[in-house]
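One structure below.
Here the complex is missing a single protein chain, while all its other protein chains stay put.
Coming up: subunit A.
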Amino acid sequence: MKKKLAFAAALLAASVLGGMANAKTLVYCSEASPANFDPGTTTGGNDFDASSRTVYSRLVEFKHGGTEVEPGLADKWEISDDGLVYTFHLHPGVKFQTTDFFKPTRDLNADDVVFSFDRQFNKANPWNGDKYLPNLTWDYYTGMDMPKYVAKWEKVDDLTVKLTLTEPNAPMLANLGMDFASIVSKEYADQLEKSGKMADFSTKPIGTGPFQFVDYQLDSVIRYAANPDYFKGKEKIDDLVFAITPDATARIQKVLAGECDIAPYPNPADIGTIKANQDVTLMDQAGLNIGYMSYNTTIPPLDKPEVRHALNQAIDRESLIKSLFQDAGATPAENLIPPTMWSWNKDVKSDAYDPEAAKKVLAAAGLTEIQLWASDRVRPYNPNFQRAAELIQADWAKVGVKAEIVNYEWTKYRSEGKKKDRPGAFQIGWTGDNGDPDNFFATLFACSAIGVSNYSSWCDKDFEDLIQKAKKTSDQAERTKLYEQAQVVFQKQAPAFLLAHSQVYAVVRKNVSGFMMDPLGIHRFDGVDKAE
């Protein structure tokens, strides 16, 4: 009997140990807790890393490590000649994840796609409002102007979906690769609605993505397992763990100690230490972002382009960037869009440092005082608004312009700053959503964005015509030309001082392969492998 027991124990131990040795676990030290796991309802990059990029897939996807759109759940699609009708053909036999809280009885079909979008705007859909979760705002769906452009979603047959637009909108395709456009399971939603547990939809996600949700310990650990039915093939790692670690220094210490395999956003001050370490690699990429400073182009003398150019020329941009970004580095911005984005115009150069020339123009224009706005928040495109303001203030003082620094807390800062009659120069920036140039040009400088996100209150007819035409054109080569011209107009008119595109970093242990920096600022774990 004793022998038998000992044998059983040994067997058990062997199986447990064996199980541990076989399971490949990748640990990601994420920077914050996700608000929830329904990407339609959240807005943070950390929310999306934990939900849409792990659990879900979309009709179209962004190329891994790039901004080009490629097939996702839709194998192919057609766009009608007038640019109004998009027909998507779904990949056959895509399975939703099977977990201990949901067993799908059918494959993904057009109903799921229609439902995924319908719930975000149709007030009659029970998942649109309080019945699902209190105070839903669907920020990204409205933020990307989807209600304005989408006329209807229709099921043609099980594997064909038709999207009709109200007017041509070329960036739509890129929008459908964004996180809010993740495809959810209608069958799962129906089950939860019937059992009266609708809120579970946001805490126990079911999708068609590379990893399936296992468990979330609030503010601490999220666990996923590779989805065995993933339509692009099972992932090489078996388990994916997010260890939520908000402090940047602790995060880096964890990678160095081997407690996690990948960590994002190191402190600039730690970059040197990381580079010197043998066990880890520091990965970087020019971020899909821009730091800039908007002049209110409606208030004299800032309404004159030559005055705005002169203010730009007075700033020693190189020293400014060095002092702000330090070891982390940043690419000086020549255009509003970063060089990693298609249609970036290589012939356009921003104003060179020339305080003497600036001094003359500014004296002639009679500009002696200006407001210079700064906020308290660290942004990827500007780590220190206040420091930047002080340096620019010093530069401007040298050309006879006295800058008064205006400070506000971040949300108040933006709500005050976007007012049409806000005076002076306003430091701000942008991180791209979908890799489409429209997402920079139109979002930040379209006439319709005045009072929302056009902090320069700038409405230039030439620029507006170009970007609106580009928005309505489906052909990418033609769009590229239009955007290139728009960048020339932008440089001539100088509605803003362009600072830089910052670098984005991640620290990765040497035995991890296949992890790529993503220009969209997301963290993806499909295709990642780990050597023991």
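What we mean here is this: contacts are C-beta pairs under 8 Å (C-beta built on N, C-alpha and C of every residue); 3 or more make two chains touch, one makes a residue touch a chain; residues count from 1.
Keep in mind that, in the parts below, contacts and distances are computed from a predicted model.
Peer 1: Looking at UniProt, which of "Phosphoribosylformylglycinamidine synthase subunit PurQ", "Insulinase family protein", "3-phenylpropionate/trans-cinnamate dioxygenase ferredoxin subunit" or "Dipeptide transport system permease protein" names the chain we cannot see?
Peer 2: Record says "Dipeptide transport system permease protein".
Peer 1: With the missing chain put back, one of A:N169, A:S202, A:S456 or A:S502 would touch it. Which one?
Peer 2: The one listed residue touching the chain not shown is A:S202.
Peer 1: Using the definition of touch stated at the top, determine which of A:V94, A:I206 or A:I244 touches the missing chain.
Peer 2: Spelled out, the listed residue whose C-beta touches the missing chain is A:I244.
Peer 1: Write the list of subunit A residues that the hidden chain touches.
Peer 2: Residues 20, 25, 27, 32-33, 35-36, 41, 43-44, 133-137, 139-140, 142-143, 199, 202-203, 215, 217-221, 223, 241, 243-247, 249-250, 253-254, 256-257, 259, 408-412, 414-415, 418, 430-431, 443, 451-453 of subunit A touch the chain absent from view.
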